[in-house]
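This is the structure I have questions about; it appears just below.
Note that this complex is displayed minus one protein chain, with the remaining chains in position.
Then we have chain A:
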Amino acid sequence: MLHRYPKRVAIIMLVLLAIVATFPLWGPTLFGSQSDFILEKLTLMVILALFAMSLDLLVGVIGLVSLGHALFFGLGAYTLALASPEFDAASLWWMLPLVMLVAAVAALVVGLLVIRTKGIFFIMTTLAFGQMLYYLISTAPFAGGTDGVFIMFRPSVTAGESVLLDLDNPQTFFYLCLGMLVAGFLFLRWLTRSYFGQVLDGIHDNEHRMQALGYATGGYKLVAFVISGVLAAVAGMLAAMQYGFANPAQLGWHTSGEVLMMLILGGMGTIFGPILGAFAYEILLYVYEHLTVHWPILMGLTIIAAVLVLPRGIAGLIIAPPGKAELMKSPWLRRLGRNRPPADIPVKPAVPNKEG
């Protein structure tokens, strides 16, 4: 975990934030009638960025690879869909706490089981629990089966009688999502730099040593798991508001895989990286979908290439721009030239044959 970013990170992120935040001002003049569509896409990217960022707390900061994070994303979506009155708008004032509470309870229950496992076990069990909820929801009679549940009205934000925010207005909704993303980022930055975050760092580096020092590492991991789940559920709730429905696909493990892709594309363990990753992933997706109906092949090859050549993601490029030496650290590129010993290491003499 990186606690001090180079200054260019802050500059780049602030410039990007300014560009995205002012889109409603310059979008219509630049893109004309297309700008409504682009604003919709931007809103989705902002929501997915929050989702990816929540996963970074587990994967990047603690080193727990979860392949079931869509569980909480979908749970947020379904909580909104099922708790909303059918012919009226729910109030965001109680919907948001409700979503967070449901997610916290679910994360606590799942967390108590999966925190006991490590490494590959953790991957498999998170995946399995994610699928469990997926099957529960897609076969449950109250949740609309594989069609999902439609949300007729976006929640309202009112104070007394007056409407504070009209979320049916795409721009207002966009700014709400952007505000949530910024708040989530600042919260996670604060959390990872706090005492709590330092302990998580220690667990990432050497959990046994932290236990020997007297830290109940399980408790720390569980709290982080719950926080991460709650943030993902908020993102899921926003996504359901954006789409106008909750669907089992939002719970499925392909969604969990996709958010991991965003994480690796953006660069994990940096909190700001996943934001870039979510934007990059969605832009790539858009481009690939327009190139060919067989876009998953391109996406699959992209992710394979990212793992092999760019394991630290876009954030890695920003924090430490690659020189030649850095590039050669890529395991695959190194492999291509592995038969040639590096010039600075003397060639070892041949080991004498056992029989000889």
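We take it that a residue touches a chain if its C-beta (ideal position, glycine included) is under 8 Å from a C-beta of that chain, and two chains touch if they have at least 3 such contacts; residues count from 1.
Assume contacts and distances are computed from a predicted model.
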| item | value |
| --- | --- |
| Options "Hydrogenase expression/formation protein HypE", "Branched-chain amino acid transport system permease protein", "FAD-binding protein" or "Sarcosine oxidase subunit beta": UniProt name of the undisplayed chain | "Branched-chain amino acid transport system permease protein" |
| Contact residue for the chain not shown (choose from A:Leu48, A:Val61, A:Leu127 or A:Met180) | A:Leu127 |
| Touching residue (missing chain; options A:Tyr5, A:Phe72, A:Trp253 or A:Phe272) | A:Trp253 |
| Residue touching the undisplayed chain, where the options are A:Leu39, A:Val59, A:Val149 or A:Ile318 | A:Val59 |
| Footprint left on chain A by the chain that the document does not show | 59, 63, 65, 67, 113-114, 116-117, 119-121, 123-125, 127-129, 131-132, 135-136, 139, 253, 257, 260-261, 264, 268, 294, 296-297, 299-304, 306-308, 311, 331-332, 335 |
